[in-house]
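Reviewing the structure listed below.
One protein chain is absent from this view; the other protein chains keep their places.
Moving on to chain A:
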């Protein structure tokens, strides 16, 4: 279907592009070019003039890339999620895969953990936002903090996971510190109550530097005289942040929310793999890890496709909802 349609596009484009060399020399004298063209194409295909074909020709590569590399795989993936695995390979099974997901304890945990991620999202945005505010206000030593905060971003999740495996191990430095202040040691990664929070915490630590940089770029666009105006209007720091800075940064905040959410839903695989492997008892599964396990380990690619579609729809819904909500929340009525 696709190929045949592309074929017609090229056919139609060819005569147009063939006409280009003929048109170019006359370009300096438009009237003669126009009459020349009209004479050449008279009767045959009067609608396909150079002016009309060229724009399509120019956007064609971009459209092709998007269609071939994004839309087609997406549609194929969606289609694939309705087929069977194993013996039923390729056969249409309807919503069977989605039913399997629904009944799978591990996938349900993964979805529950997505809920946890969403709850942690405001924290993951507030931390870099607050720190960027301090940097913007030039707290003493802000230059040092600026680079220190960004540092974890350049580390790979594998390295970060390895570091925190050591730091957070049961007899590791974190628990030794707690012991010193008289708190019982915590099994950060081995206890299913804490493990997910621990990994989320490490993920925020590892990635907030990027959000911080985006916030700082946003701050750079804040009109300094607005802050002066707020000062002489008698607003204190809290009021200035609330009434002036947050509305001014509205778009930045929305952007950080969405990118942070996407980062959480799609970028925690490395940490999970290194730190918990989905354990203990499947408590730290996220859709991503689940997809990988089903596809790579359990050899159920169709089921993995279904999980991917769920993740995709989830991100779409959450992303749009966020934008709607945030647009209202960060701008004053």
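The rule is simple: contacts are C-beta pairs under 8 Å (C-beta built on N, C-alpha and C of every residue); 3 or more make two chains touch, one makes a residue touch a chain; residues count from 1.
One rule holds in what follows: contacts and distances are computed from a predicted model.
Taken from the listed names "Multiple sugar transport system ATP-binding protein", "Glycerol 3-phosphate dehydrogenase", "FMN reductase" or "Carrier domain-containing protein", the protein name that UniProt assigns to the chain not shown is "Multiple sugar transport system ATP-binding protein". Taking the complete complex into account, A:229 is the one of A:148, A:229, A:316 or A:329 that touches the chain left out. Touching the missing chain, out of A:49, A:165, A:192 or A:250, is residue A:250. One chain of the complex is left out; on chain A, the residues touching it are 223, 225-226, 228-236, 239, 243-244, 247-248, 250, 331-332.
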